[in-house]
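Below: one structure in structure tokens.
Heads up, one of the protein chains got dropped from this complex, but the rest are sitting where they should.
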Amino acid sequence: MRSLAFIAVFVTGALLLYGTRDFPAWGDPAAPAAQHVSPTYIEKSVEQTHVPNIVTAVLGDYRGYDTMFETVVIYCAGIVVIGALRNWRDEE
Amino acid sequence: MMWPLDLLILALVVVCAVVTISIRDLLAATMVFSVYSFLMCLLWAEMGAVDVSFTEATVGAGVSTVLFIAAILRTTRRSKD
Partner (left out) sequence: MTGEQMSKAGTSGIIVEMAVRIATPFIQLFGMYVIAHGHYSPGGGFQGGVILGSAFILLGIAFNQEMALRYFSERVNSILGSSGALIYVGTAVVCALLGGLFLDYSALDRVLPLGPVEWRSMGIFVVELGVGLAVMSIMTSLFWDLGSGGDLEKGL
């Protein structure tokens, strides 16, 4: 069973490494991921939002939904931990 | 991007990951996992993603280690398997 699991992990890892062969190089400006919205953010974000840090502009403004529900997820996790672990003493 | 530094950090990351999942003592595994997070933070910073690196340093190497240690001190330090 252990050798079977090892073979499965090894084959998956080899497939993943094989899949990275035709990836673009690191920081390649002609990569598909750098073609669509990245130039717009780099050119327009300072004049559209007056925020010099592009990461903050994208996280807070252009991708606001993402950050909002990230906060909601963290809040829900905290509520669940409080509900599961805390012993409520009787106040009366 | 300096590839010898990248290669060194990546090799240490792999070593830390293997040690984390194979060690029996959970407290030692937590500390090695903290080292893993810090090496990942170095790797992000070296690749230019400073915001991700900052988050990894505060959350991964800082708070999550403290939370793991708190959970270990309340439960058990020995791993079952």
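Residue numbering begins at 1 within each chain, and the chains themselves are lettered A and B in the order written.
What we mean here is this: a residue touches a chain if its C-beta (ideal position, glycine included) is under 8 Å from a C-beta of that chain, and two chains touch if they have at least 3 such contacts.
From a predicted model like this one, the values you see are computed outputs, not experimental measurements.
For chain A, the residues touching the absent chain in the complete assembly are 47-53, 55-57, 59-61, 64-65, 67-68, 70-72, 74-75, 77-78, 81-82, 85-87, 89.
In the full complex, chain B touches the hidden chain at residues 50-51, 53-55, 58-59, 62-63, 66-67, 70-71, 73-74.
The rule we apply is simple: only the chains that are shown with their structure count from here on.
Between chain A and chain B, the centres computed from C-alpha atoms are 18 Å apart.
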